[in-house]
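The structure follows.
A protein chain is absent from this complex, but the other protein chains hold their places.
On to chain A.
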């Protein structure tokens, strides 16, 4: 039995989001056929899609932002007209009005994060139990400073849909794959209002449909998604010799082209040069989205703007791409997706995520070959991982990321979130703000990042708060059975048995190596 529980722990923790509490029987089901338990989710590609009432398309959301921004502008102008005298003199020297306008997209996102962070101490001082990630009840005592705007509402609705899906999934393997690919092709909501409102839609539209599909399709969907084009500035990039470039005396921006090769496909050292970066930047000029005027198409939708596209053939990675408009870039991406460096880069990152910080070379080589042989079939890649011996034999040494930890805790406690607020706050505290990584390379994926001293202390504080709030109603030893059964170490069992209170026992369980490692 011990061996089966160990395999079940691998199935649930390495590949999924951990066992659910309540009457799920996850651990027992996983123990009877660990590989089958994990692979069951791969048989339902449509199960990766996420549709929930109220979640809107990128195009609809873009239009909502434009409308909201118009509203804000009108309100500001009205206020200005009302009180005309003193405003200009008050602006500090380093915050010129023009600059403020430029920053306002970011500033709003910062304010949201800031308000959330700021709200915590006040809440906590009065009622520590509000730190629960599973806190379902609204907080009646706290008057909201301002009603949420459409951007904040959308972000929270998208976050909630994702959290609920992860909490309810049987194993959670496909949701883990979504998180992996979403982080690989990350955008950051911190870029501005459009990025913030689009963050969830980007994942639903560009990532999820291809998680069990083809890499080349995901790549194309990502690089043509308005959220990515906005995040990495491509909507501003004009072919220097294009009509728009000539008229407006503007030109290339290399940002997206570089990150496509460095971070999305070939990897740094993957065999491209500065000339290739510039060339790809030229090739994808004109890849943009329609703005609020809708001159190029429906506002907020991807469009290829011929007027901004650099004319002429381009040389990229030793191959010439004829001037075929949008097809030029699509052909280039298709070839980059097939490049051997891409197969190697993806296989390495995939194994590092699921198996070990130092990925076993033989497994990486096998997955690379699968990627090449199947022309980037991501379901085949995931299947090959589950079929490998290494993925089952390697010890569970990876540290759960903050997102994994909070979701796994919610699952074990059998609490389906009804409000994303506490999760979002805790993710901010632990250094993994949802859909808002620091740079285009996404959140880190190694133990050093997530097992750092500060982070461990904060996790403990959060676990202690969960214990304080929920410890009364649960039996920690029952939960240990759900979480690990006889795969739990004797030390963990003893620590929980000897705890001075149920609250303390729950905190120790949530912080135990069985819950922290995957």
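By our rule, a contact is a pair of C-beta atoms (placed from the backbone, for glycine too) under 8 Å apart; a residue touches a chain by one contact, two chains touch by 3 or more; residues count from 1.
Here, contacts and distances are computed from a predicted model.
A chain of the complex is left out here; the name its UniProt entry carries, from "ABC-2 type transporter", "Respiratory-chain NADH dehydrogenase domain 51 kDa subunit", "Tryptophan synthase alpha chain" or "Twin-arginine translocation pathway signal", is "Twin-arginine translocation pathway signal". Residue-wise, the contact with the chain that is not shown comes from A:188, picked out of A:188, A:388 or A:409. Interface note: of A:290, A:303 or A:462, the residue touching the hidden chain in the full complex is A:462. Where chain A meets the missing chain, the touching residues are 93-96, 98-99, 102-103, 106-107, 109-111, 113-115, 117-118, 120-121, 124, 128, 131, 188, 190-191, 233, 236-238, 240, 245, 250-255, 258, 262, 268, 274, 277, 428-429, 431, 433, 436-439, 441, 443-449, 451-458, 460-465, 467, 489, 491-492, 495, 498-500, 504, 507-508, 511-513, 516-517.
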